[in-house]
Structures are given as structure tokens and as C-alpha cells.
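With one protein chain held back, the other chains of the complex are shown just where they sit.
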Amino acid sequence: MPIAISASFDFQLDSPTDIILQFEAAAIPEQTILSCNTNVTAEDCARVPAHDAIGERVLFEAEGRVDVSYEALVQVNRMVPDLSALDQLPPHDLPGETLDYLLDSRYCPADRFQPFVEDEFGGTSGGQRVLAIHDWIGRHFSYEPGSSTSTTTALDSFVERRGICRDYAHVLITLARASTIPARYVSCFAPGVNPPDFHAVAEVFLADQQTPGGGAWYIVDATGMADPRETVKIGVGRDAADVSFLTSFGQAHFGGKQVTVTRQAG
Amino acid sequence: MPIAISASFDFQLDSPTDIILQFEAAAIPEQTILSCNTNVTAEDCARVPAHDAIGERVLFEAEGRVDVSYEALVQVNRMVPDLSALDQLPPHDLPGETLDYLLDSRYCPADRFQPFVEDEFGGTSGGQRVLAIHDWIGRHFSYEPGSSTSTTTALDSFVERRGICRDYAHVLITLARASTIPARYVSCFAPGVNPPDFHAVAEVFLADQQTPGGGAWYIVDATGMADPRETVKIGVGRDAADVSFLTSFGQAHFGGKQVTVTRQAG
Amino acid sequence: MPIAISASFDFQLDSPTDIILQFEAAAIPEQTILSCNTNVTAEDCARVPAHDAIGERVLFEAEGRVDVSYEALVQVNRMVPDLSALDQLPPHDLPGETLDYLLDSRYCPADRFQPFVEDEFGGTSGGQRVLAIHDWIGRHFSYEPGSSTSTTTALDSFVERRGICRDYAHVLITLARASTIPARYVSCFAPGVNPPDFHAVAEVFLADQQTPGGGAWYIVDATGMADPRETVKIGVGRDAADVSFLTSFGQAHFGGKQVTVTRQAG
Partner (left out) sequence: MPIAISASFDFQLDSPTDIILQFEAAAIPEQTILSCNTNVTAEDCARVPAHDAIGERVLFEAEGRVDVSYEALVQVNRMVPDLSALDQLPPHDLPGETLDYLLDSRYCPADRFQPFVEDEFGGTSGGQRVLAIHDWIGRHFSYEPGSSTSTTTALDSFVERRGICRDYAHVLITLARASTIPARYVSCFAPGVNPPDFHAVAEVFLADQQTPGGGAWYIVDATGMADPRETVKIGVGRDAADVSFLTSFGQAHFGGKQVTVTRQAG
């Protein structure tokens, strides 16, 4: 069943300011863009492939008010295996390009959590470790819009035990990396997110049962709100710093934002 | 004049532990490996390209004592232009793969420094901005081995105004990114580093005078100890988290380390 | 000229929660409470002397909605000398009870700033050092409501160079302590604060010209909005953690707040 996406937001720039946007469904094999329409009220937009060549970044310099709107219909064709059956790959068997996802990033200071994951999740590994982390977050965290800010790290959220999708994803990524499982941040659209907004989930790299010796990325939503079979990826990165829908090199006064994501009846 | 490098270190692992090493001169066009010899007392070492395909990571699982030694002779053929003549490229003219180097990373929370760089370095841009940052660090920081730890960020160093090469590089990278100039971390060998050790410098991405519309990475050593014409790159990353010479997924008891880097008389 | 104060705020408690309030003009020699009227819609309020016996804390347990209102007319009789003429006292000549105000507190990690204050303000001491700090903040900071949160420390504000009265006071206190000058946080009412609200200033302990060997506390407003001769103290502490107008041991949903402070024509 296709996913219908509508998103719009606007912001005000007091002086000429460089902007990076990343807000559109990525054109990747696992999801087909049936139709889309983007409007950005800025001149001379450049487009470049985003992190890991998933999705695109839109770049421009602008002043004054900028309006962004986006509509799309996307068919998701993602295989969603039972994570509990998947092993993790030891670092020396990992593809080189996944190794960065074991390391510390801005919001995910993973190495400090090695004693915790051993203490709390010792005895599990691979997909079972990931599910144990997922369940632990579900039992101990509360979803509280407004409880975190743009500087909140996984360490802060781990202590305060609350946050929004961004914070949930950061904690899961951090604990997975501390478990020597590559993990990355995925910004996305998904039906069922409440309140409706851009959403964020994690992806972990585990063994691929179909390909001996191989591995693949698997979506995990620590908030439990989105179904991986209906999740439309915008982009990926080491954490939220890499895939913000709006990055501004100078002050931007944010206006409004509206996101709706629905299942399109056939 | 070739650079002769000798490095050795050892560590102890109480239980089987995954290890990532990155400690060898990178084979890249700007530096020629005339000869090299690596010894790692671990079995089944895998090798994968490192960040940005510069240098290699050595991966293995080991237990007990591990000894690493490395000797190499390297000819550096790097062009070192006058930075003050180089412009910066606006984000929308940057190659897509450099954009991540404008964003926040583990040790370089750049976006918080935008007001500071405007206040302190306003009126400069491009290479002149980079040199102004370099000089400001030189005037205000003191080089104090032991004054920082593995969790020290550029924010900490900015406040405390002291540190080692790693911290100097992090501060320069952070202030460059806050100035909308892509900047990355370079681990390296260089003669003149005192006390002799692995060294760290920054690289900034500025316009390339030879290639209209193009850009290139240029080395800047905030400590002033190393000459870019004699600096042998090991690897690059968003900050020190990406190019540690030793990353351990579990506890490692570090033993000794010896690094000597000398100019080889012809 | 008396100062007329009117303040009210309300909050909602989902379950029985312990509350500490501190919101009334302190009855201290330097300010005379001509009249006052306090209403708190909670039962069994206890009152205890607050930090340094300046002002009172109101304590109670409540559930549901709590409304607080306060009106007062206060005559301020504070001597305001020229700070630039005042020396600082070396620690071994300070009264014992001021020593805590040289030490690190929650929002004021002063010891990390010793290199900075020497570098930036070296050559000044005492009241001249305080004024140099005051002027430096005035030149480099911008007053931006909404730019900080309840976890923002002086270290954060020093980096970001912006904040509100609370943050301005924290930075001044931190840099004064790093200069070996005792400094404390003062919550207060003052005309001229814009937007009107509870206000915060710093106090520094310097030599008292009238009393050989003695010292006294002197108000400094890093924001420049309030005149010490018209500032009505509510309470003091090591930083904002000690004199919040509302401390809740459990979740409180804050409602509205209104504060007006005016000069009362004679």
C-alpha cells in the first residue's frame, strides 16, 4: 500500500545565509517514488548526494522568508526479517564502510557505555541484543515532546529517561555501538507517528541470512510508533547532526511546519 | 628529503577483544611510501580502507599481549600554497562529499561557535579566516601534555585554553566549520613534534587556484610544530574519534609507545 | 523612591508534590518592606530562612493547581560606591563564610577559567577586574530570550555568547571566582528589566573602604538593565540552583507568570 506524504515548513533569514535541506524521500531500491513534487522558494538550489549516497541535500543561499513544500507517493518494498534470528558480524568481518558506525559521534558517545551494556545485556548478541536494547528503552523511557533540545545527547537522554524520536534513536544507536554493532540514524516519514512530524529511527548492521558472510542494514524504531514496512527513508547519518531537515549557517527564525503521512488506499 | 618513521606500541587484553588499528602512512598520491615494514602480533588481521579511503584500518580479535611495530620511509610531495590567497567556497558550490565536514561531530560541536567566530574573526573569510583562527589559537593556548583526556571536546579546550595536538586540531576544526569552511582531522607523523608521538593536524577545504570552481584540502597545524611539506598522513576523519591509532571494543591496558620521525639525509 | 512590585504565577501538579518557593522581597537592612501581601493557594506552608539567611523559602506539598501572587512596596537604601576604587581581599583575609563563593557550583565551573581570566584581564584586580569582566560581557554577549535552558551552564554561555539575565550572571560569577573574587547569585526585582520578569544579578565581595580590613558584597548587573540602587533582593545563592522561584520535587506543569516592577511616584 503506497504511503502519501505531505510536508511543508518555512523560515526567515535576516541576512544572506547558507542553508542545507534534506527532507525528501530517498530514491533507493527498497522504496519506489511513485510521484513527487518539491517547491523551495529560493534561487540557485544545488543538489548533491547525501550521506552514504542515500537521498539528496538541497543547498542554497537565501535571505528573507523561505517556504518549502513537498508531496510524494512512495511504495516501500522492504524485507523485514525477524531480528532475533540474526547474528552480529565481528568487526574484522564487517565491510570497511560500516566501521565508522561503530565509533563515537556528536550525539552518540558510545564508548562510555561499554560497562553498562555488558552489565545489562550480557549474554545476548546480534539481533537479540538489539531487541533487548529496544525493549529496555520501551520499559524505561517516556515519550515527552519538549523535554529535549538540539544539544541533548544520548548521554543526557540515558540519564533523564525521556525524549522524542530523535533521542530514542540516539540511545538505541549508542547502546548498539557499545555492543560492537554498527548503528546509524535514519530520518524518515512514517504513518502512525504521533504527533505527526518528521520521524527518526535507527538502523543496525547485522548478518544477512540470504548472503553467507554478508550483512545488511535493518530498521529498528525505539519508539515503537513506526512499522519498518511502511517507513520511508529520507537520509541516514551517524546521528541527527548529519540528517537535519534544516541546517543553517547563521541564524534562522523557524516559522511553522506541517507533516502528514498516510496509507493510500488502493 | 624522505621522512623516516619508526613507531611501536603494545597493549594487554584480559579477554578476547575486537581491535581497530590505524597507524601506518597512507598510500596516497601526495606521499610515496618508499619502504615499510609492519608487525602485529595478532592472527587473522583484516585490512579495510579507512575514512575517505585514505589509509587503512587493521582489524582483528585478540587476547593477551599484542605488540605493534612499524617502520617506513616516506617521500612527501605535497604542494603548500599561501593560504591567505585562497577563497572559501559557499556550501552550494562544495562537492557533496565535503558537506559532512561542515557538521557537528563528537569532539567538534561547531554550530555553537557561530556567534564567537563572527565576533572575533568577522571581516575575514577563506584562507585568511583560517589563518586568523590559527593565530588566535597560537596567541591564547598553551601546549600542556596531560591537561586533557579522551573525553575532552573542543568546547572544553576552548574554555580551558590548553591541550595537546589533538585538542588544538579540534578547536581549529570547530572554528573553521563554524565559519562554513569544511574541516577534517588528520592523524599523521611529522618531524619536529615534541615530545615525539603520533601527531594530529587539521585540514580545511578551500578553493583551488589551479582549478576554476574546484577546491582542495590544505593542512593547517594549529600547534605550529609540523611543516605541511613534511607531514605524513595516516588517516583522516571528522575528529579524533574516527582515526584513533587504537580503538578497543572492551578494556585494553595500554603498555608503552615509542615514535620517532626524522628527516633522512640524502 | 519606593519600588512597587507585583508578581503572580501558577502551576499544576498531577500528583502530591513537594515544592519550594522563593519569590518575595527579603527583609534585610538595605531594603525596607513598606508593605506586602502574599497569597499561595496551598495548605500548611512552612517558612524557613533561605541561603545566607537572606529572604525566606516557602515549603509545602500540594496537588492540582497552585496559584501564587505577591504585591509589595519596598524602599531600597543601598550604598553604591564606585567599584573601580575597591580592592579585592586575598583568600587568607576573607571571612570564612565567603570562601564557598570562590568554589565551583552547579552552573559556575570557575576553576576551568583561570587561564582565560589571566589572559584576558591580567593586570587588573578587585573592582577594576570586575568592571573589566562586566564590560567584556557587554561587548561580546547578546541578550536573547529563549536561547538557553535550565541546564545551560556558564561554560555553555561563554561558548555561545548569548543568554538571559541568569546566564549573564552565571558568566560574571564564574569569571570573578576564577579571579579569586567571591561571587554569588542574586535573584531580584528591578524596574527597567525588559521583558519584565524576575531578574538575576551577581554580587561580588570586595574590600569595604569604610571598614579597614573588612569587606562587603556589591551588586553587579552583567546585563546593564538594573540599577543597584533600585534592585530589590529576593535571595542569594551559589548560582541559580539555590534561588529558583519554583523548585519542584516531581513534575510541575508551569502555567503563566506576570511580573511588574515600577518606581512609585512620591
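In order of appearance the chains are A, B and C, and numbering begins at 1 in each one.
In this section, contacts are C-beta pairs under 8 Å (C-beta built on N, C-alpha and C of every residue); 3 or more make two chains touch, one makes a residue touch a chain.
Quantities reported herein were computed from a predicted structural model and do not represent experimental measurements.
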item: Of C:3, C:25, C:102 or C:232, the residue in touch with the unshown chain; value: C:102
item: Residue among A:47, A:78, A:112 or A:257 touching the omitted chain; value: A:112
item: Residue among C:14, C:63 or C:93 that touches the chain left out of view; value: C:93
item: Residue of C:28, C:59 or C:131 touching the missing chain in the full complex; value: C:59
item: Interface with the unshown chain - residue positions in subunit C; value: 18-20, 44-46, 48-51, 57, 59-61, 90-96, 99-100, 102-106, 109, 112, 114, 151, 180, 237-238, 241-242, 247, 249-251
item: Hidden partner interface residues of subunit A, rising order; value: 112-113, 115-116, 119, 140, 142, 155-156, 158-162
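Criterion: only the chains that are shown with their structure count from here on.
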item: Subunit C and subunit A - chains in contact with each; value: B
item: Equivalent interface positions on subunit A and subunit B, same or different at half; value: same
item: Separation of subunit A from subunit C, taking each centre as the mean of its C-alpha atoms, in whole Å; value: 42
item: Computed distance of Cα centres, subunit C from subunit B, in Å; value: 44
item: Interchain centroid distance [CA atoms averaged], subunit A/subunit B, Å; value: 28
item: Sequence positions of subunit C contacting 2 or more other chains; value: none
